[in-house]
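With one protein chain held back, the other chains of the complex are shown just where they sit.
Labels for the chains are A and B, by order of writing; each one numbers its residues from 1.
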Amino acid sequence: MYAFEYHRPTSVKEAAGLIGQVEDPKFLAGGHTLLPTMKLRLAGPANLIDLGQIAELRGIERSGDTLAIGAMTKHAEVANAAEVKEAIPALAELAELIGDPHVRNRGTIGGSVANNDPSADYPAACLALNATIVTNRRKIAADDFFQGIFTTALEDGEIITQIVFPIPTQAAYAKFRNPASRYALVGVFVAKHADGVRVAVTGAGSNGVFRASEIEQALSGNFAAEALDGVTVSEAEMNSDIHADAAYRAHLVSVMAGRAVQTAVARG
Amino acid sequence: MTATGIGAPVRRKEDQRFVTGQGRYVDDFNRPGQTYAYFLRSPHAHATIRSIDTGPAKIMPGVVAIFTGDDLAADKIGGLICGWMIHSKDGSPMKAGPHPALAQGKVRYVGDHVAVVIAETLAQAKDAAEAIVVDYDVLPAVVDTAQATKASVQVHDVSPDNTVFNWHLGNKDETEAAFARAKHVTKIDLVNNRLVPNAIEPRAAVGEYDFGTDNYTLYTTSQNPHVARLVLSAFIGVAPEHKLRVIAPDVGGGFGSKIFIYAEETVCVWAAKKVKRPVKWTSDRSEAFLSDAHGRDHVTHAEMATDENGKIIGLRVHTTANLGAYLSTFSSSVPTYLYAPLLSGQYDIPAIYCEVDAVYTNTAPVDAYRGAGRPEATFVVERLVEKTARELGQDPAEFRRRNYITQFPHATPVIMTYDTGDYAASLDKALEIADYKNFQQRKQESARRGKLRGIGFSSYIEACGIAPSQAVGSLGAGVGLWESAEVRVNPTGSVEVLTGSHSHGQGHETTFAQLVSDRLGISIDQVSIVHGDTDKVQFGMGTYGSRSGAVGMSAIAKAIDKVIAKGKKVAAHVLEASEGDIEFKDGRFGVAGTDRSLAFGEVALQAYIAHKFSGQDLEPGLKEGAFYDPTNFTFPAGVHICEVEIDPDTGVTSIQRWTAVDDFGVIINPMIVEGQVHGGIAQGVGQALLEGAFYDQSGQLITASFNDYCMPRAIDLPSFQVGMTVTPCPSNPLGIKGCGEAGAIAAPPAVINAITDALGHEDIAMPATPQAVWRAAQKARMPMAAE
Partner (left out) sequence: MTTVSLTVNGQSVTADVDPRTLLVQFLRDNLRLTGTHVGCDTSQCGACVIHLNGQAVKSCTVLAVQANASVVTTIEGIAEGGELHPMQAAFREHHGLQCGYCTPGMIMSAIDIVNRKGNALDEQTIRAELEGNLCRCTGYHNIVKAVAAGAQGMAQAPMRQAAE
C-alpha cells in the first residue's frame, strides 16, 4: 500500500468539505474493493476519507411504498433487516449472496453502487427496482446512474447518502457465481412493478449492468417462467473471459432469469 | 491395542497450540535488528536485461541495500540446482540451463527474480523496488506445452529446441507386438492441467548471520530442512554446511511446494551477512502464484490394447511434460520415475512402453505437487481403462476386476515390483459402500428432475516412500532417500525422538509418539518429537512422497529396538541376571520366569547413574540412533468411486457421493489417516472441477489470485465415506504403506469418469468447469451438429 493521510469525518458536510481541502482524495466506505486494490498498489490515493463514522449514512427506513437504505449500511444489515425482508425480500436475498459472511459484515450498499463493478450484485437491484440514488447534491435515477464499467453519474466529491427503492409487486434475484471470486458471473434481478416489468443483468454485459429488454418484453404480458421459453439474449454485448465466454453468459442470462421469475412467482 | 498405541485414534498433541493461536510459523519469528526483503520480479515472460539502475532506489527512505545477480556472481554464489539426473534415450544427460537466484542478463518467466531490496520496513522496500529502472529487451515467449519444441523461441542456450530430455521406459518391441495382435485398441488424448499448490501459509524465510561465531541461521518454510542446508552449502555455496543452521518450525502445509530450494531463502541467508542484519522475506499470495513451483502440466496421447477376452495386453503412452523456465529441485524426476513406473496401475499388463519429452517454456518452474507423477499416471490409466470398458460394453468395475493383478510379488514391465495387495477386496468394499447396485435407480430419479447422474471409478496405485536409496540412486537421484532417527531416553524415563521427517500438518508429534508409547510402554505424554532443526537433528531427508510413516517411523522403530537392547544390558546388571534372561514386556524389563523386574524409567535412571555396572562392561547412558533404508517402495492402492449430478442447464456438477476404500497397510492413527484421505480427495476434486493455472500467449499468468484460480471451498465438496482394507507392507518393519497422497492421486479420474458417464461422451478436459460441462452437455444432446 502506498502512504496516505487518513481522515475520519463525522458528518456528510465535513466529508464533503474535505474534498476541496486535500489533494487526490478518495472516500473509504466498507473498503472491500478499495483496500485490496490499494494493497496491490493498483490505487494510491493521497488522502483517504473514511465515511465509517458518519451516523447519518446508516439505517433502513420504509415509508409508504419505498424503502430507503443509508449508503453505509452493510450487506449483512440489509440481509437481516426485518424491514427489507418484509418489503423487498429479493433485496435481502441478494445481500446474503454477496461475497462471504466477513465481506458482508464490512461491505456497504453505497460503496458497491458507487464502484459499479460490472459483476457486483447491487447495481442489478437498483436498475430492476428503478431505485433513486440520493447524493449530497441531488437525486439520480438508476437508469441514469450506471454508465458502464466502474463508471457512474457521480461527480468528483459527490457522496451517495442513500438508495431509495420503490417496493415492487414481485421480485427475485438469481445469481450464478463465479466459482473463484464469488462475484456474479451472471446475476439477473427481475421485478414486477405496478407499471411494468424491469429486468436487470449484472456480471454478463461487456459494458456493465444492463436491462434485458427481450426478457422484459416476454415477461410483461405473462410474468411466469414459461414466458421465457425460447427467449434468448444476444451474445454480442456479453463479456468473455476465462470463466465464461459470451455464448455461455448469454445462455445463463436466460436460465437465471427463468429461475428468478420462478422464485418471485412462488413467493407470490 | 492400548489407548495411545498403534491403531488408536489419539487426538493430536500439537493441536493445543494450533487452536489457541500459539503455533509458530516462520513469519511469526522476528529477530532483533531485522530488515525486510522485497523481490523485484520480472513483468515479462522472456526478456534480455540490458541494464538495471538501482541508483534512484538506493537513496529512498529506509533502504538498507539493493542487490542484483551481479552481486551474487561477484560473491561466487552458485545457481539453484536440479538434484535428479535424467538421461535421454540416446544416453545424453538432460539439458540443464543455468538458474541464478537473481537474474543474470535474462529473465525467463513472469515473476523471475530481478533484484532484491532490503529496507527497514516492507513498505519501504516495496516503495524502493518501484524506483529501480530495468531496461528490458522483451523477447517473444513460449508457453504452450505441446508446441514448445516447435517454437522459434529458445528459453535456454543449452537447448535449441527447448527439450530438456527425451526419455522412455518399458519395452517398445513387445508393446508394438501386443498392439499388432490386439482385438481392440482404445485411444485417448489428455491434458493434465497445471496447478498452483497454494498451501495456505505462503513461503517465508529469515536469514541471520552471527559475526562472532561465523554461524548462519535460516528460518524457512521447508518440508526438508536438511536437504535445504545441503543444497545451500554444497551446491549454491552460501555457507559451509557445519556453519549453517536451518530451522523449519511449524509449517502451514507444503504439498510438495516447500520441498524445493528457492531463490528467496538463498538470497535471505546470503544477504544477512552482507547487510550485517537479519533479513526477513514473506511471500504474499500474488508472489506465490507467480513463483512457487507449479504442479502437473502434461499433454498425453495414450492407447490401450485388449484381446478377445477383454484382457488388457498392452499400453503405450506419449507424454510431453512442461517443466517451466528452469529445472526446479526435483522437477526432472516427476514426469519420469515418479510417473511411468505407475502406468501398470493395478492391472496385469504384459507390455508397456512410455515416452516422455520434457520441455522448457516461459512459465514458472514445475515440480512435485501432492502425488507428483503418480496422479498423472493414474489419470492416464484410469481414464483409459474406463473408456476401454465402455467401448467393450463392459461394466467398469468388472472390467477392472478381470484385469487386476492377483499374485504377489508382481513385476511390472515398468521396473516396479509390487510387494502385496488385494485389489478386489478394496473394490468389493467400495461397491458396497457406494451402493453401486442401486445406482441406476438413482440415475433415473435424477433424470426425472432433469438432471444427469454419473458414476466414476478410480482404481489407483502409487509407489511411496521414495526409497530405497540404492534404487533411486540407480535412477538418477542425487541423494539417498533413507531416514534417520535418534531416541534419547532421559534419566527420568521421558523420551525425546529426533526425526529427519518434517511435519507440516501430518501430525507426527502424535503418531510418532504413539509408536514410542506402544513399543516402550510409556505414556505418550512422556514422549516429545523433535524435528525441523538441523542443529538438533543430525540429518534427515524430510517429508514428501508419503514417506514419513513407512521410512521415518521405521527408523524410529529401529532406534527403539536398539534402546531396548541396551536397556536389557542395563537391567541385567541391576537385576544381577544374565542379559539373555531379560525380557522387555509392557514397559518392564524382567528376568524370565521370575517376578523380578524394573520399569522402563528405572532402567533409564540406572543407565545414567551407572552405579551398578562398570564403564568397562557397559557404556553409561541410554540414547540410540538409526538410519533406515527400506527394501522396496511401498504400494498403497485402493478404489475411489465418485457419483455426480449435473445440471444440464448451467453445467454445474455437484458431487453426490464419494467412496474411498484404501489399503495403506498398517495404520498408526486412523483419525489422522482419514484426514489425509479427505485432504487429498479435496485437492484431486479441485484439479478435476475447479483449479487450473493458465498463461496467455505473452506469458502472463491470468489465474494469478484466488479471484481467478478457484480453490475448493467447503460448499464444493461432500462428506466422504472412507473405508479401509489392510495388507501389511512387507518392505518395512511396521507394515506401513503411506497415505498422504492417495486422495489426490485417486480423485481426478474418478470425477472425470463420473462426468463422462453422466454426459455419455468422453470429451471433457480438466478443470471441468460449469462452462465446459454445459458445452459438453450441449454436444451430448446434439451429437450430429457438434462435430
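By our rule, a contact is a pair of C-beta atoms (placed from the backbone, for glycine too) under 8 Å apart; a residue touches a chain by one contact, two chains touch by 3 or more.
Quantities reported herein were computed from a predicted structural model and do not represent experimental measurements.
Considering A:N105, A:N136, A:S220 or A:Q262, the position touching the chain not shown turns out to be A:N105 (whole complex). Note on the undisplayed chain: of the listed residues A:L40, A:A55, A:A82 or A:A141, the one touching it is A:L40. Of the listed positions B:S286, B:S469, B:S523 or B:Q656, the one in contact with the omitted chain in the full complex is B:S286.
Summary of contacts with the chain left out: across B:Q16, B:Q441 or B:Q538, the touching residue is B:Q16. Although one chain is not displayed, its contacts with chain B can still be listed: residues 11-12, 14-25, 27-28, 30, 123, 198-202, 250-253, 255, 284-286, 504-507, 671-672, 674-675, 678-683, 705-707, 711-715, 717, 719-720, 743.
Residues 1-6, 8, 28, 31-32, 35-36, 38-40, 48, 50, 52, 76, 99-103, 105-106, 181-182 of chain A touch the missing chain (whole complex, contact as defined above).
The definition used in the following text is that only the chains that are shown with their structure count from here on.
Taking each chain's centre as the average of its CA atoms, chain A and chain B sit 44 Å apart. Chain B makes touch with chain A in their complex at residues 123, 126-127, 130, 286, 649-651, 690, 694, 702-703, 706-711, 716, 769-771, 774-775.
Partner chain B is touched in their complex by these residues of chain A: 1-3, 40-41, 176, 179-181, 242-245, 248, 251-252, 255.
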